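Left out: one protein chain. Kept in place: all the others.
Chain naming follows the written order as A and B, and within any one chain the residues start at number 1.
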Amino acid sequence: MFLRDLIDKLGGEAVGEVDEPLRGVATIDSAGAGQITFLANPKYRSSLADTRASAVIVNSNDRDVTSRPRILTGNPYAYFARVAQLFSPPPAVQAGIHPSAVVHAGARIAASAGIAEFASIGAGAVIGEGALIGPGCVIGENVSIGAATRLIARVTIYAGCRIGERGIVHAGAVIGADGFGFAPDQGSWLKIPQTGRVLIGDDCEIGANTSIDRGALDDTVIGNDVKIDNQVQIGHNCTVGDHTVIAGCTGVAGSTRIGRNVMIGGAASIVGHIEIADKVIISGNTFVTKSITEPGVYTSGVPHLPHREWLRNTVQFRRLDAMAEAIKKLGDKK
Amino acid sequence: MFLRDLIDKLGGEAVGEVDEPLRGVATIDSAGAGQITFLANPKYRSSLADTRASAVIVNSNDRDVTSRPRILTGNPYAYFARVAQLFSPPPAVQAGIHPSAVVHAGARIAASAGIAEFASIGAGAVIGEGALIGPGCVIGENVSIGAATRLIARVTIYAGCRIGERGIVHAGAVIGADGFGFAPDQGSWLKIPQTGRVLIGDDCEIGANTSIDRGALDDTVIGNDVKIDNQVQIGHNCTVGDHTVIAGCTGVAGSTRIGRNVMIGGAASIVGHIEIADKVIISGNTFVTKSITEPGVYTSGVPHLPHREWLRNTVQFRRLDAMAEAIKKLGDKK
Partner (left out) sequence: MFLRDLIDKLGGEAVGEVDEPLRGVATIDSAGAGQITFLANPKYRSSLADTRASAVIVNSNDRDVTSRPRILTGNPYAYFARVAQLFSPPPAVQAGIHPSAVVHAGARIAASAGIAEFASIGAGAVIGEGALIGPGCVIGENVSIGAATRLIARVTIYAGCRIGERGIVHAGAVIGADGFGFAPDQGSWLKIPQTGRVLIGDDCEIGANTSIDRGALDDTVIGNDVKIDNQVQIGHNCTVGDHTVIAGCTGVAGSTRIGRNVMIGGAASIVGHIEIADKVIISGNTFVTKSITEPGVYTSGVPHLPHREWLRNTVQFRRLDAMAEAIKKLGDKK
């Protein structure tokens, strides 16, 4: 691949040697001959002088930021993503059903889909063209997996759930387990059957060991182009709007409605039965306790301190009300 | 099924047309013809006027809250749970051992148990009547699974652990992995063999991707009718009393003793080596740092704020002690 090939495929303006041969992408610091890097964050501008990259993707405003062969574009990071995808396409799906796989009666597997060893496909399931059901995946009855969606390995999809096209589900993810619903009855718990489904749109990525519970009566619904990281928990009957991203270790309790283009940092906790408006940004480690109706950034974590300093201050937390009262009294006396 | 059939099976008092045919349950808002709904929370009382449900389960005190065919009962939510269970019983367990399953020498599988494809049953394991070992489950040596307990899929039970009757364990759960125990020795770590077991009582439900570690020397013990949600971590040598519920993403460090009828919200963190009394309620996202000896509700999360407001206030957290001191001095001067 040459620099001019990238321009041909992805657009942008070339400056310098367009016959520069390229074999891959790298960071500014680690790039060597034959690799192309990018400058998106101005704070790395000074590192650019020392890069050994053969070419650089830069913003159109940064035409002269380097003398190396370069590509000018409006969004260098997105351009870089496309270049990286060209150099590292996902492994081709090997069509066909491994002889060890168990495909139950009535399942419909597209001819170009790949069903790997030890996969179990339930009765009535539908697997789309070019989809991959990786080793050890368990696909429940009447599940639908859209075209070109890849379940990497050891993914469980419970009965009746649906995933759209071009998705990726990482190992250990569990889609459609029972929501957490019990009715108290004379000191014991009665299970509420969880009969809703999980419906996931197109172009979603679900991280390793993440769980998304099925709805109790209605469905849990994840929109299109939603990206969910590892170790995330989505409770029953939640809805997540298109283009929303949720970073690792976040938990969302049941029946919460998250809007479109929301960004949720890692290890956030979101209570149930609330609504989060479109375009809200929730910082990592934030405890969201009520609905958020306006776009903006919301935060609650308390940053770390040296332990003794923390100890001295945190004991006052339970005196905050008394402190406020004391301040008020002192003011009144004046 | 007719309304009178529910009365016959589950008790309660019918008001209105007992020959109303019913095909399922639904929420007040989404119910249609042939569906029965319920009113447990007074705040949905006003929605009842618009429901299209064919029948409603209401509190005995609410006899006239609707003119629709209705069932009067002391606990509408529990009654609803029972009705939902009638309409959606768990799928029948298909008795027998799938030809692909590997059953090691000396394992005893009850005749009515179902062992699904790619299940591995260790030597000396005992699987009770009507139990289900779903696809891809790994059952260690000498494990005991009680009658009618269902391991849905891809569950791992380490050697020697026991689960009682009528339980449900969801996909990805890991019961009996080694507790986290290491002795420091000249800058390196020596593993403490974890030779205790996990003992789980009857009627428990364990969520997807949850982990419960085996004890170091003694056992980790989970009582009866304990409900544990997804992504929960229970450390070695913990005990959890009967009827306790633990919501998703909660972590409990080792050797902590949790009482009976305790309710723990999502994403709580509970330190090790403490005791939590019966009937304690711990709010979501709470950090429990010492034993709780009295029933009641306990909380610690700091709610979210708009980021700038958070920033302005949180910087004062490390000045709390100084503030308290300043207030004291101001008071003294008076």
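One rule holds for everything that comes next: a residue touches a chain if its C-beta (ideal position, glycine included) is under 8 Å from a C-beta of that chain, and two chains touch if they have at least 3 such contacts.
Source: prediction; values computed, not measured.
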*asked:* One chain isn't shown here. Among A:56, A:109 or A:153, which residue touches it?
replied: A:153
*Which of A:5, A:129, A:185 or A:205 sits in contact with the chain that's absent?*
A:205
*Looking beyond the chains shown, say which of A:78, A:95 or A:110 touches the absent one.*
A:78
_I'm checking contacts with the chain that's been left out. Which of B:30, B:47, B:94 or B:316 qualifies?_
B:316
_Touching residues of chain B against the unshown chain: what are they?_
100, 102, 118, 120, 136, 138, 154, 156, 158, 172, 174, 177-178, 180, 182-185, 187-193, 195, 209-211, 213, 217-218, 231, 233, 235, 249, 251, 253, 269, 271, 282-283, 286-290, 292, 296-303, 305, 309, 312-317, 319-320, 323, 326-327, 330, 333
*asked:* Under the stated touch rule, tell me which residues of chain A contact the chain that is not displayed.
replied: 25-27, 30, 75, 77-78, 80-82, 84-85, 87-90, 98, 100, 116-118, 134-136, 152-154, 168, 170-172, 203, 205, 207-209, 225, 227, 229-231, 243, 245, 247-249, 261, 266-267, 284-285, 301-307, 310-311, 314, 317-321, 323-324, 327, 330-331, 334
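As a working rule, only the chains that are shown with their structure count from here on.
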*Determine the centre-to-centre distance between chain A and chain B, using the mean Cα coordinates as centres, and give it in whole Å.*
26
